[in-house]
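Here the complex is missing a single protein chain, while all its other protein chains stay put.
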C-alpha cells in the first residue's frame, strides 16, 4: 500500500458510503462527536445469536471518517461479536502503525498511512468507537 | 566623588545619625514604609515664619536611608520651606545622575553613586519623602 | 522619528528563521498566522540575550543581574505601551496571553458587577471572549447578551442599540475576527456603548499583529492581545486598561509581587501594574515581546498592509474560481484582514488541510474556537488561510494550486 493518505481506494470507499442509512427498530444505537472537527457518526445495530445481524450508519465527517464507516458497512454485518471486538482493536493498532490483520478486515490497511498524521487517527476510529458503543447499548451494558 | 557607593563619608554619616530622636509637640509628623525592604522613616517637624524650625527623625533602614536621614538632620533645620522643597527635588535629581546643587545641600553628592544602583534610589529618597509629607501635614495640607 | 524603510516582502521574510531556512529545506507556505505567527529573529535574539546575560528574577533583587533583568522587563513594558499608543506604561499588564487577559478582566472587573448587570458579546467572538463571561454570568448572575452578525460576517452594529440597556456595564467585542477577518467599526461601537454608560473591551488578538495602535484615540477602555500572534514568544500577552479603571479593580491572582504587605490579619495590594502580575512573571517572554513590538513598530505598515491586501485579494479571487467554494466573511478588501475562512462543497476542512500540507501549505481547519459563529452559518467548520507580512505570492500560488488539486482528487 502506498504511503499516500488519500489513495484512490480510500476516496472511492468514502464516496461509496456502503451501509449508509437507518435500521428499522435497531437493538442499539450510538452517536459520537469529535469536538475537534465537528464530525459525527451514528451507528445502529441489530444483534442475533452472538453475531452482528445488521448495521447502518449516518456519518458526517472527513474522508477518513467516511471511509472507515463505509468499511464497517461493507464488512461488519454477519460477523461474530468477538470478531467485531477484534476488528475495533485492529483498527486502533493499524492507525498506530501495525499491519492489518488477515481476513475480511485486511482492508484496514487502507488506513495505514494515517500513522504519520497523528491528529487524524481519531477520524478513522470514530466509526469504530460508535460501533462498539452501539453494540454495548444493544447488549444493555455500558461497556 | 568616587563611584564607590559605600564610601567612608556616607558610612560615617549613617553611623552618625545626626538628628535622630523626637520633638516635643511637633507641628507635623509623617511615617513612610518601603514595602520592598521593610525600611521605615518617621520625620517630625516644627515650622516657624516659613522656615523649618526643627526636625527629628527615627529611621530603621539601610545605610543609604540612614545617611539621607542624617543629612536632613544636619542641614534642614533653619532652612526656608522653599529651600527644603528645592532640596527634596535636588535629592531626586542627584540619585538619577544630576550633579548636586551648590550650597548647604552640596553634600547630596555623597549619594551620586546610587545612580548605578537603580533599585536603591528609593532608599535615599525615603527620608526626603517623609520630610516633605511631615511639612505638608504641619501645614494642614495633604500635598 | 526616522522615516521607515519601504516595506520589502522578501526582506521581511528573511527576518523569520523558520521561513528563511525552513526545516527540511523545502519552502514553507505558512498560512496559519492567525493561530500562531512565526517568531521574528529580533525576539529570539532578545530572549537569548536575556537568558545568557541578564537572567534573574525581577521581584526586588539588588544584584546586578536582577537590576538588568528588571530594566529589560520594564523596557519591554514601555515598548508595548509605545506600540499601543499608550503614554502611561503602567497601564500595560503582562499576562499569559489574550485568554489570560480576558479571564483577568472577567474576574477583576466582573467582581464589581451586580446581579442583573449585563455584558454584551457577539456571535463573532472567539471562545476566549465568550466562556470567561459565561463563567462570570454563572458566578454572579450577570446577564450575557449576544450581538448577531451580518451575512458577510461582520458585527451587526445596526442592531447594537437594541442590545444595549442601561444595565450594560461592558461591551466585549472582537477588534478583528479570527474567522471572517472583519475589522470592527470601533468608533460606532464606542459611541453607542457610551450612550448607555458601558465600558468597551476589544479583543485585539488578530488586530494587534497588524500594526501599531492608538488605543486612547480609539476611545476604548480595555484591550488584550497575545505575543505569539505578534511574532513574539508564547507564554505572554497583554491586558491594557485605563488607569482609573484598573486602579478600581481588585486583583485576580494572589502571590508574590502583587502585594504591599502580607499578614494573616490582612493583606494590602500593590498599585498597577504589579497588582495584576502575581508571582514571577513571564520575564524572558515579555522581553521577547518587547523586541517583537519594536520590530513591528518599525515596519512600513502602509506598504505591508497593501502587500497583504493584494495577497488576500488573490486568494479571494482564486476561491471565486473554485466550484463549490464559499467564503465566510466580507467579499471585498475594505476593513478586513487577510483571514479567509471558506468551505468547499463536498470537501471536509481537515481533508483540505491535510492535502495542502503535502504541498507544505499550512492551513487551519475546524471551528477556529468560534462554534457559535459556525452555528450561525450552519457549518461544522471551515478551512482558513491567514496572511502575515512575511507571506509571498509563492504562498498564494501553492495554496490555489493545491486547492484545485484537492477538488479534483477528493471532491
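Residue numbering begins at 1 within each chain, and the chains themselves are lettered A, B and C in the order written.
The criterion applied here is as follows: a residue touches a chain if its C-beta (ideal position, glycine included) is under 8 Å from a C-beta of that chain, and two chains touch if they have at least 3 such contacts.
No experiment lies behind these values; they were computed from the predicted model shown.
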Exercise for review: Name every shown chain in contact with the chain that has been left out of the document.
Suggested key: A, B, C
Practice item. Write down which of C:99, C:312 or C:391 is the residue touching the left-out chain. Key: C:99
Point to revise | Touch with the omitted chain, as defined above, among B:18, B:53, B:74 or B:117 | key: B:117
Check your understanding: For the chain left off this view, which of B:18, B:36 or B:104 is in contact with it?
Key -> B:36
**Study point:** Of C:75, C:150 or C:234, the residue in touch with the unshown chain
**Key:** C:234
Check your understanding: With respect to the chain omitted from the figure, which of C:5, C:63 or C:188 is a touching residue?
Key -> C:63
Practice item. May I ask you to list the residues on subunit B that touch the chain which is not drawn? Key: 5-6, 11, 36-39, 60-64, 117, 120, 123
Point to revise | For subunit A, the residues touching the chain missing from this view | key: 33, 35-37, 117-120
Review point. Hey, which subunit C residues sit against the chain that's not shown?
Key: 17-18, 21, 23, 28, 30, 32, 35-36, 38-39, 44, 47-48, 51-57, 59-66, 96-100, 102-103, 106, 126-128, 130-135, 144, 146, 226, 228, 233-236, 251-259, 261-264, 266-267, 278-285, 350, 353-354, 356-357, 360-366, 369, 371-372, 375
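Methods note: only the chains that are shown with their structure count from here on.
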Exercise for review: Could you please state the distance in Å, as a whole number, between where the Cα atoms of subunit B are centred and where those of subunit C are centred?
Suggested key: 47
Exercise for review: Return the distance between the CA-based centres of subunit A and subunit C, expressed in whole Å.
Suggested key: 39
